[in-house]
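The complex is shown incomplete by one protein chain, all other protein chains being positioned as in the whole.
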Amino acid sequence: QELAPLNSDTEKDRVDWAQLEAKYGAFPKIPEGTRAGGVSKTLTNEYWRSLGEGYEKFGKKAGATVAYQAAQSEGDQLGQLTIAEGMVTTGFNVILVSPQTDANLQPVMEQAKEANIPVVNVNDAVVPQAEHYVGNVQRDNGVRVAKWFIDNRPEGGKVAIIEGQAGVFAAVQRTAGFKSTIGENSKFQVVASVPGNWDRQQSYDAATNILQQNPDLVGFYCNNDGMALGVIEAVKAAGLLGKVAVFGTDGISDAYKSIEAGELTGTVDSFPILTGEVAMETALRLVAGQTVARVVATPQALITKDNLAKYKGDGVDIRAVLMKDAASAQ
Amino acid sequence: MTTTARLKFEGITKTFPSVKALSDATFSIKPGEVHALLGENGAGKSTLLRILSGVSRQTSGEFYVDGKLATFKNPEDARRAGIAMIHQELQQIPNLTVAQNMFLGHPLKTAGGLLVNRREQEKRAAAALAMIDPSIDPSTPIKNLKVAQRQIVEIARALLENAKIVAMDEPTSSLTPAEFESLAVIIEKMAASGVAIIYVSHKMDEVFRICHQGTVMRDGNVVGTVDLRTAAQSDVIAMMVGRELMHEEHNSFVKEDVRVEVRGLSSAVTHVRDVSFTVRRGEVVGIAGLVGSGRTELLRLLAGVDKIGSGEISIDGRALKLTNPRSAISAGIGLLPEERKREGIIPMRPVSLNMALPSLRKFAKVGVVRHSAVNTTAETLLKRVNLRPFQIDRPIKLFSGGNQQKAIIARWLAAGSEILLFDEPTRGIDVGAKSEIYHLIENLAAEGKSVIVVSSELPEVIRLSDRVIVMRNGRIAAQLERHELTEQTIVSHAVGDAEPNTLSSTQEHTHV
Amino acid sequence: MSDIAAETPKRSSKLFSSFSLRDAGTLIGLIIIMAVFAALVPGFLFERNLINILQQSSINACIALGMTLVIISGGIDLSVGPTAAISAVLTAALLVTGVPVPVALLAGLGIGAFCGLVNGVLVAYVGLQPFIVTLGTLSTYRAIALIYTGGNPVLGVPQGFRSLFNGNVAGIPNSVIIVAVVAFAAWVLLKKTPIGEYLLAVGGNEEASYVAGVPIALTKITAYVISGVLAALASFILIGRLGAAEPILGNLWELDAIAAAAIGGASLMGGKGSIVGTILGAIILGAMRNGLTLMNVQAFYQLLATGLIILVAMMIDRATRGRG
Partner (left out) sequence: MSDIAAETPKRSSKLFSSFSLRDAGTLIGLIIIMAVFAALVPGFLFERNLINILQQSSINACIALGMTLVIISGGIDLSVGPTAAISAVLTAALLVTGVPVPVALLAGLGIGAFCGLVNGVLVAYVGLQPFIVTLGTLSTYRAIALIYTGGNPVLGVPQGFRSLFNGNVAGIPNSVIIVAVVAFAAWVLLKKTPIGEYLLAVGGNEEASYVAGVPIALTKITAYVISGVLAALASFILIGRLGAAEPILGNLWELDAIAAAAIGGASLMGGKGSIVGTILGAIILGAMRNGLTLMNVQAFYQLLATGLIILVAMMIDRATRGRG
């Protein structure tokens, strides 16, 4: 029967990543020579490379061969389609896709279905027809940062948003989450919401201009870490470090370093390696013939200097930490 | 003779994929000799000079400068060996000044060789230009000059080089006899100091005026070298074209009815003012005047290229509304433009399609051009104008200048134009072809077409015209009937002898 | 030194016009690339994969055909991607609201033509440089598509429309057939109609064309309008495949299209270009992508290979046909 168009945030048929084992049992044996293909948005961002690392890690553990490819740039929708189609043609057993847009990998879904190859939509844009989705809630990124401001800046004030590329799913969702949450609190005022196009330099320039007009700004929310790292330089140059809070998204290693150094205020880490592992686990469970909930939710957390040690550092087993987080949230 | 030849060609052959442009050219030139290179369009004169000046390489054979084997890899090598060249086509950079163009490639330097010494360049350029036309300002961008002035710049550039061999490929094609006189003086002086000069021109009187020896070429072969001081002009021409050329008298085919009537025509963009005249069916009207008198501008007005300010043009009694060349073409007007390379040809397209361009729709059936029809017409018309080599599919840029000119004439025959405007129709055209073109014009007149011919060559104007309009300063100075036509009268009207003191000599150059 | 090189064109005989020789160069480039991949990738030459390559090249080929005509006329059209996007979201929106397919199609092609018309008028009548005009409309059209949709994709394109552009006839994808037909039409236009000759003339020597009575403005505008219409058509193929129209579709299409046209022999100076060559150029680019993906080459190295292959294709071509 026709599946209802997927909304990964509200889908009822969902399971939290921490519940996978509890619900579906220990990881089953997969057929000899299983090949799993990952199709990423781009490799020019650490986030997507880490996701691939997670695929490989779990694939190795489970004894599957993993191929991980990406389009040549973030806007190369047809290139990504070509790659995914190639994977269907060359007979991968399961394909994990992170589509550039809601639609650009649509044909692959159809072709794979015909060829009986399960496809898992991992993060970011959501293909409405996707039968399987693994990932976090993009909107929630913005919500978490907005909540931080509401909790930590009770007196309110002016905030600004540096958006990703116009029209891109993750950017739209994150921005919307932040805007609507902070908008519920009348003390805050979004004075600027301008595009940084995922670009450090443009974000730097935009932040400089915003700060010049609003020296009393209390904070920036940026749709990714690269832009946040540009913004933090602008804040430093304006001599406002410590006065203006700056948040990024993704949790790339440079963001952690910056938080440790007391510059970046925080980032919403969506734990790409772990997400990759969970996605691969889900994919391989499908290959083994299991039925898995349509949506597998993966963790994210707002990292600031205060809780950084918990998530990062020697001897931290991130999986265990997040398991504990998940358990306590239940 | 005991002196070694300054320049000696031995068996120079040049083959292009589809033509043999030169075969086994052998002759030599002594120091101080002014040597004419004669031949019809496409005979291979320019090809030989391009090899001499290092622009292209011969397929086989060699040549010697002062007895030394010359192996030029590029124009620079040739220059270093003391060869200066004036190219048939203007080789200039529109946005640079006259002086910059004249020193292009070898600017005078200052500040330890880092900067260009503009002042010194302009000084020397002015000095060189002054020998021919002192009115040219070396600091104006070259794109602001008229073709004639640009050609003078090319000559002056060659003079700057202090070369021992100067090759001139049709240096006077846009010049009037006045400028030629200055050039003749310069050439004599150079020859006297031992420089060897190769002179290519289709203007026979020039050649006989200044050249000592002449090598005649035909279809890439050297036919022979003659002493021009003793030879008869008709013999040389016969050598060139392979037949005798008759001196033909003017034939008149003027009918009664007025076809073109121009009343009070003024240009919106140039200095052409208040021009009124008529042209009858079968009439050939010549337009004479000094450089800058507005002849070209008048034709451009009639052809719809330039915007009309005021006045009226009517054809067969019907007033025309000319808004662009297309409207003129559909009214039956065809313009052979003055500057062929810029305004005439589409370089990469075949000759046949260059010919058919304005009349493509006539060759089309249900929107599809019938190339067979184009080719049939092209074969007929291009044969009529005697295109050589007769390869109608070749890109037009591969043809010699004269043959390009013929193709553009054929263009208007194909379009069936009734009113033909010819701006310098025989520029760069060989004597044989020239008389062919004269015939052609007469034939057109005989067919009842009306022809307006602008020419700087007075004998040509007189030979062709039933009536001559003399222009001065953008206005008509006189209209002369056939029986009044002498070079004397035309010149005196052109320079305005009647009112000698009103002449602005910076705008207008000495003689017609 | 392209002009000087003209002195030694290696045209062998009248039968082989410079046109087909140039195309032969491109063909050799394609064959070499295919041979290399065939040796490296098992199954590369399977019929199924070859059809894949054609299908994957079809959108770029469609865009590149219009681009070729614009380039021949001495212009360039950087706005093809956003034009496709506008046309896609409009067509999809109409289809979703239940407008009959032919009407929606016409509307989409019409808006594509209109986008091209704006470019053409700015170039031909206002007299601005084509590069900068279409750079400006590149942003403008994209913004219009985004504003019109609020940045959201238009989902739920009806099956009737989709099968029109995404179906097969005897195993050949419709998109390939459509582009083949368009290519033939473009070839006829260029080689057999007055407008084709006008395009070559205007690109070859604009002033001389003007004096010879060629309708310059009309010719240029025609080229841009065709480019806009073909961008719309390409967007139909895409939404047929994807079942959705996105306002950000068509990103960087212009570069692929220009690359295909240039590999195929179009000169960005105008006056020169070949329909057959452009199609071959698009297939070269498509085959390359397909082959690299099948070889599982990592993204960075794919990028490297893309760049190098473009350069190598041009060099092979240059070597096979000599300078000029």
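For clarity, chains are labelled A, B and C in written order, and residue numbers in each chain start from 1.
The rule is short, and it goes like this: a contact is a pair of C-beta atoms (placed from the backbone, for glycine too) under 8 Å apart; a residue touches a chain by one contact, two chains touch by 3 or more.
Please read all numbers here as calculations on a predicted model, not as lab measurements.
> The chain left out touches which of the shown chains?
Across the whole assembly, the hidden chain touches A, B, C.
> Any idea which of B:I93, B:A232 or B:A319 touches the chain not displayed?
Going through B:I93, B:A232 or B:A319 one by one, B:I93 is the residue touching the chain not shown.
> Of C:R22, C:R142, C:R162 or C:R289, which residue touches the hidden chain?
C:R142
> Please identify which residue in A:G37, A:G54, A:P107 or A:P195 touches the non-displayed chain.
Touching the chain that is not displayed is residue A:P195.
> Touching the left-out chain: which of C:L69, C:A262, C:I275 or C:L294?
C:A262
> Kindly note down the residues of chain A that lie in touch with the hidden chain.
Here the touching residues of chain A are 43-46, 49, 72, 163, 166-167, 191-195, 199-201, 204-206, 208-210, 212-213, 226, 229-230, 233, 237, 254, 257.
> Can you list where chain B touches the absent chain?
Listed in rising order, the touching residues are 53, 55, 74-76, 79, 85, 87, 90-96, 100, 104-107, 109, 114-116, 137, 139-141, 143-144, 269, 300, 305-307.
> Extract the touching residues of chain C with respect to the undisplayed chain.
These residues touch the chain not displayed: 1-5, 122, 124, 126-129, 131-133, 135-144, 146-147, 151, 206-207, 210, 216-217, 255, 258-259, 262-263, 267-269, 300-301, 303-304, 306-308, 310-311, 314-315, 318, 323.
Criterion: only the chains that are shown with their structure count from here on.
> Following contacts chain by chain, what is the lowest number of steps it takes to reach chain B starting at chain A?
Shortest path length, in steps: 2.
> So what's the Cα centroid distance for chain A and chain C, whole Å?
Centre-to-centre distance between chain A and chain C: 35 Å.
> Would you kindly tell me how far, in whole Å, the mean C-alpha position of chain C lies from that of chain B?
The separation of the two C-alpha centroids amounts to 43 Å.
> Touching at least two other chains at once: which residues of chain C meet that condition?
none
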